[in-house]
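What you see is the complex with one protein chain gone and the rest in place.
Our next item is subunit A:
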Amino acid sequence: KQASCVQYRLVVRDANTLQILQLYTCLDQIQHLEWSADSLFILCALYKRGLVQVWSLEQPEWHCKIDEGSAGLVASCWSPDGRHILNTTEFHLRITVWSLCTKSVSYIKYPKACQQGITFTRDGRYLALAERRDCRDYVSIFVCSDWQLLRHFDTDTQDLAGIEWAPNGCVLAVWDSCLEYKVLLYSLDGRLLSAFCAYEWSLGIKSVAWSPSSQFLAIGSYDGKVRILNHVTWKMITEFGHPATVNNTKIVVYKEAEKSPPLGHLAFPPPRAATGPLTSSESKYEIASMPVSLQTLKPAADRANPRIGVGALAFSPDNYFLATRNDSVPNAVWIWDIRKLRLLAVLEQLCTVRAFQWGPQQPRLAICTGGSKVYLWSPAGCVSVQVPGEGDFQVLSLCWHPSGDSLALLSKDHFCLCFLEMEKGVRMAFGQRGDCT
């Protein structure tokens, strides 16, 4: 099922046929939309009004409205059981936990305003929350079933930037803000398992990712390197640098190239097709010969948040691959082989890589660059797919269907679904447009 919203309307469609299943009307413009884990409810946050509206798929007449009143609302999310909603008030004064099944409400004070301050274990049992009180960072672990505090401990961080549970739910990674390179690993019962610091003085961690097996913790930092820690000793196994030149015949470098139209096609007067969208020029991948030098961006040293360092990291669901993006080489995606701990392939796009996501079932990486194409990589090779339809469809972000068979592509005000069929290749179903937020 697929939900989209148009201004103040919420549209639920079938993910295969794109038929409209439900239509809900909210009070104001929807700014955030989230499915509950059991897909029975949809949460629509209207931050401007401090309102959250919840709709049920099973009972269309059922509705729920939560008003945060003058406290305001900046974030809203589901708890993993799909029966509680966590609302963060303005200025991070507190987090309110509303229950859909009992008339209870709980408050959590002092949540920290940071990059990733709230994280649930994958089994939905525990919630870890970053807190800040008396100029010190704390982490509280709550039991999600009754929202009881299980553990509360302070972390040895200057300015905590994020927390993340390992997928097995037993280890919590805590990292400091970019001013200091520091990763702390805590057990579920609040013991400090290990601390890791790669270097001092310069800017530190930019991104962190757990491998799905909880075996590795990949840390991308501002020095353009990814460091991988193991789960036994919590020490570094390896370090992946992102050099601007690749000179190793074992590494495959895919270079996206514009497919120039055949010369005979350029007839005078130009045919009508040519007057159409210019952006529909096709592209393909070429395997570049070694050595390859990648386009690098010279970072402005005098600006805050410089475009350097590893800004995005993602493990494939089978643990075999790690995709990274170095922000100073914005057009390239590096794919590393985790079994051999070495670089496997580099994809150099024509435009800046906006987002990438691994397919949930198979090691397939979907990449979008803000153009009208979507790119897919798998160990067998890679392909660039043009989004059909007239007009400029700028793929700004993408999202896999849990089955891994289809892919939702989002532009500024349209979306479409891309179906992957093994025999025929890629079929693109252009969804009925809707304004997406």
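The working rule: contacts are C-beta pairs under 8 Å (C-beta built on N, C-alpha and C of every residue); 3 or more make two chains touch, one makes a residue touch a chain; residues count from 1.
In the analysis below, contacts and distances are computed from a predicted model.
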From the options "Serine palmitoyltransferase small subunit B", "phenylalanine--tRNA ligase", "Cullin-1" or "SSX family member 2 interacting protein", the chain left out of the display has the UniProt protein name "SSX family member 2 interacting protein"
Full-complex contact with the absent chain, from A:L188, A:L347 or A:C382: A:L188
Residue of A:K109, A:K250 or A:K412 in touch with the missing chain, whole complex considered: A:K109
Filtering A:Q116, A:N230 or A:S403 for touch with the omitted chain leaves A:N230
Touch residues of subunit A, complete complex, unshown partner: 38, 56, 61-71, 81-83, 91, 93-94, 98-110, 125-126, 132-135, 143, 146-153, 158-159, 168-170, 187-191, 193-194, 201, 230, 232-233, 235
